[in-house]
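Excerpt of the complex: some chains, original placement.
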Amino acid sequence: MNSEKRAVGIVGVTGYAGAEAARLVLRHPQLQLVAVQSRSSAAMSLAQSVPSLAGATDLICSGEDAPDAMAGCEVVILAQEGGAAVRTAPELLSAGQKVVDLSADFRLKQPELYADWYGFAHASPHLLEEAAYGLPEMNRAYIAKSRLVANPGCYPTAATLALAPLLEAGYADTTSIVVDAWSGISGAGRASKAHHFAETNENLSPYKVAGTHRHTPEIEQALSIAAGQSIRVSFTPHTAPVTRGILCTCYAQLTEPVTAADLRNVYATRYQHEPFVRVVQNTLPTTAQVRGTNNCVIGVEVDARANRAVIISAIDNMVKGASGQAIQNINLMLGLPETAGLDALPVWP
Amino acid sequence: MNSEKRAVGIVGVTGYAGAEAARLVLRHPQLQLVAVQSRSSAAMSLAQSVPSLAGATDLICSGEDAPDAMAGCEVVILAQEGGAAVRTAPELLSAGQKVVDLSADFRLKQPELYADWYGFAHASPHLLEEAAYGLPEMNRAYIAKSRLVANPGCYPTAATLALAPLLEAGYADTTSIVVDAWSGISGAGRASKAHHFAETNENLSPYKVAGTHRHTPEIEQALSIAAGQSIRVSFTPHTAPVTRGILCTCYAQLTEPVTAADLRNVYATRYQHEPFVRVVQNTLPTTAQVRGTNNCVIGVEVDARANRAVIISAIDNMVKGASGQAIQNINLMLGLPETAGLDALPVWP
């Protein structure tokens, strides 16, 4: 192991998000992947379970015992099924390790929301209070000094980056917000049995509509902070036959007339120092622009006929929507340059 | 020619919509395709220009002179570029032929909208007045006695079928309507040079956002009739990498609380005699369900947390959104069974 690099471990490394985290850590100039865990691939080499990593790592997946397996890691990325990190994270924190959790286990501040939306009573409400919500564009300073970061969901990342400046600036009727979002199929996870190619290809499909998707309270929590008041949104997720990408089209009634140019200025100013957010004009965001990158591209439009802002954001659900953002958070937590290991350009076409 | 069949011609037969109309007429039990026209394929056999029709027709495409080419046709389907039917349709009507126009040339009732949205002064405003808007579910009786039918746009078909019952029943705040729609790439037409596979695949892409798409006034015209008042909507079209299909997710603030079950009853009653509209429950519309068919599947949901109706419709943009609806209109105009030639089941998977 390179002694100048910081040791990272990944629990749940053979799922899509875990594998993506491994890809990023393996090519990060200041991180070293030293331990990986996977229940389904216990004792198998990581490269056998995730063939895209062949030649890049000799690590063997450990099985059940996550904390032991992660001994020696300064930071651990948890990429497990929902509900597992509530048990795993406290042990790692007790051992003095920093934790970035990709699940929803520490994202919501109100413990009772876990019962309502996830069906379990949260066992560590004190950690909910402590955990930093890992959206650096909203929460950078706190993340940097945290030992536990709750990495945001893919849809909440796209929706919050799209709508926060509008809400912060007070331009939106907060009762009017619609978040219409489309995701690639990798968002369903490697274990999904519901996404046979033959049934998914050539199909456009909504799911968990009308406020029933679990990302709803997370979006509302983030947007409520931005607005300074409690907000409810209508969030509708859909899938299209692409592997990666989220395209999020957000609508809000304007409280006062504003031009698209003026609104773009609000966004450009808000994000001027953000390395991964780009506000476009004369063009519109597309997911191909961000594929494989940690970038978020935002288009700011005004439908003057209907007095409505239409804000569109595009991210790669596996990178800015998951593992890339985790690396961004780790960079902050370890005092590394925020963009380290995250400068890939999109492969095009 | 089968003497019992009714003679049909197609102008602009080698575009996607023209070819789809040809496919449907060639397998229609009571229609006979007797004349086809195409400028780009003049003097070529139809089957050479549209290889999917090989073996099914020996027709040769005539070139420029549309009315002469269509002599002997009882009904002519116009599938030309926008702006052409304004010139072609009057000649055909003068010759005593019935016309179904797939372009927007006769869809809008207010002539001045053509200057605003299409950039030309409409040359036949009296025909605008006369033309039947060809959405049978809204306008069946008038279509049946018309000689000129303006076949609706693909997005307006999906949006109107989704929202009309809600507006007719008075449940919607008419200032709050958002129509978020996604289309397959065939909607761009065969001549599009902007849809190279390598740049379109694995991409989610909005276009003509914030009320700039030409289908906006058409949607508003249809929904205003349903609501009995003038309505403006925010309509945002997008493309996903599928060949066919429109998935339209519509949002409207409710004027009074209503359950999804009650709202579904409103829709089920409204469409109970419609052969091509199906209101689903316990499932959601997807485009794979309607691919290759003239069906529209509608899902009716209520986001009670936000007091908002979420209505989702799925159609095949080339069939119910174009050429299938044209056949449905011809069936009505000729007194044939409305479903004749339109009973295909979706190919699945």
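Chains: A and B, in written order; residue numbering restarts at 1 for each.
Definition applied: contacts are C-beta pairs under 8 Å (C-beta built on N, C-alpha and C of every residue); 3 or more make two chains touch, one makes a residue touch a chain.
Small disclaimer: the values here were computed from a predicted structure and weren't measured.
Trainee: Given the 2 placed subunits, let me have the overall number of copies in this structure's complex.
Mentor: 4
In this text, only the chains that are shown with their structure count from here on.
Trainee: Just send me the rotation angle from a CA overlay of chain A on chain B, rounded to the nearest 5 degrees.
Mentor: For the C-alpha superposition of chain A onto chain B, the angle is 180 degrees.
Trainee: Chain A to chain B: how many Å between their CA centres?
Mentor: Taking the average C-alpha coordinate of chain A and of chain B, the gap between them is 39 Å.
Trainee: Over in the complex, which chain A residues touch chain B? Could you list them?
Mentor: These residues of chain A touch chain B: 175-176, 178, 180, 182, 184, 196, 198-199, 201-207, 209-211, 216, 232-234, 236, 238, 240-247, 249, 251, 253, 260, 284-288, 291, 299, 301-306, 308, 310, 312, 314, 349.
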